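So, chain A:
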Amino acid sequence: MNAMTPLEPSVSDPSVSIRSLDLSFGAVKVLQNLNLEVSRGEFLVLLGSSGCGKSTLLNCIAGLLELTGGQIHIGGQNVTWAEPSERGIGMVFQSYALYPQMTVEGNLSFGLKNKRMPKAEIAERVKRAAGILQIEPLLKRKPAALSGGQRQRVAIGRALVRDAEVYLFDEPLSNLDAKLRADLRVELKQLHQALGNTMIYVTHDQVEAMTLADRIAIMRGGKIMQLGAPHEIYHNPRSKYVAGFIGSPAMNFVEGRLEGGTFHCALGSLDMAGYAFDRPQDGPAWLGIRPEHVAPFDIAAHKPIQRQARIDLVDPLGSETLARVTVEGLSLWVKIDGETEVRAGQTMPVGFSPERVHLFDKDSEARL
Partner candidate 1 sequence: ADIEVMHWWTSGGEAAAVGEFAKAFDATGNHWKDAAFAGPGEQARAIMVSRITGGDPMGAFQFNHGRQAEDLIEAGLLRDITDIAKAEGWDQMVNPQSLLAGCTKDGRIYCAPVNIHSWQWLWLSNKAFADVGVQTPTTWDEFVAVAPKLREAGIQPLAVGQQSWQQTGLFNVLMATLVPEEVFLSVYQDHDADVAAGADVAKVFKAAADAREMSQGSNLQSWNEATALVINGKAGGQIMGDWAQGEFSLAGAKAGEDYECLPGLGVTEVLGTGGDAFYFPVLDDPDLEKAQAELAATLLKPETQVNFNLRKGSLPVRGDIDLSAANACMQKGLKLLAEGKVLPDTNQLITPDTTSQINDLFAEFFADASMTPEAAQAQFADIIASAE
Partner candidate 2 sequence: MLQGPTGRKPRKALTRGNIMLYGTLIVVSLYYLLPLYVMIVTSLKGMPEIRVGNIFAPPLEITFDPWVKAWAEACTGLNCDGLSRGFWNSVRITVPSVVVSIAIASVNGYALANWRFKGANTFFTILIFGAFIPYQVMLYPLVILLREIGLYGSLTGLVIVHTIFGMPILTLLFRNYFSSLPEELFKAARVDGAGFWRIYFQIMLPMSLPIFVVAMILQVTGIWNDFLFGTVYTKPDSWPMTVQLNNIVNSTQGVKEYNVNMAATLLTGLVPLVIYFASGKLFVRGVAAGAVKG
């Protein structure tokens, strides 16, 4: 086998470690030379655009797909060829995969019965999980008589009742309402803290990612683009792709040239003093600034860089308002707090400081 060094520095005491993983469906290469180490007790969130291979990765870890190449270790054991049941994992499937002929209760207890757990304990655990997931009244129903969100909760419950060393969650909260989702987020976090097991969690919800994750892995086209703590991903994206992917609404990008610490673009020549350069390199570049870092109205006055903006479009979200504005012919999104009244057509000053921007090389899209 090819003795590669993993891309990421080895974490201490890895619970799951994935080495040079390759996976293809026929001619479609889905995962390519993927390396990942997850340490014991870590909560890792996988983020990535639809179809980038997140579910496939979870399936590989669970042993449900045969690898094309590479190795998987769980708890120090090489489990590349082990049975799913020998890997000590619990999994929530994106498609739920509920046992249709069993009641909700049967679905929850099936895995436990397989382990010959005493009846009383099974009942206990099922009750607890059902309580957390608010599905007690549904225990005697079959999946066909459940709503989408209820099915999803049963799918989560099936994983929750187990003592797994590693939990794999594939978008477990996507069909739940915000309130329930917030509740479950808290429950999951607590559970994770109480049990101390490793979690690998796929989600599209950035709030979920930010609040739950110890580390976030951003995937793209079967590769991991960046792996780091949430604030690092958010504040220090290593590439334009990651910068654009994380944050909602997405980061505003302005094309220009970096020359000796000054960024020349449609907004004029901006002095980048204060920007923490990684490796300053002159040439064509992108400047990125998040909507929440574009200060509107009076706050703009405190910022080093200021311009006049015309508001084109207003999206009031309640707690905040999004506005699309035009500045010097460029279209930018600005986040304004929900209490300020804004109307399309209005003009306002906007400003930002170089500390808050992100610069990326035009070609490699790597952070400068």
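Selection rule, in plain terms: all candidates are chains of the complex that A comes from, given by their letters.
Quick notes
Just so it is clear, contacts are C-beta pairs under 8 Å (C-beta built on N, C-alpha and C of every residue); 3 or more make two chains touch, one makes a residue touch a chain; residues count from 1.
All values derive from a computational prediction rather than experimental measurement.
Picking from 1 or 2, the partner of chain A by touch in this complex is candidate 2.
Chain A makes touch with candidate 2 in their complex at residues 59, 62-64, 83-85, 89-91, 93, 95-102, 110-111, 114-115, 142-146, 148, 151, 158, 162.
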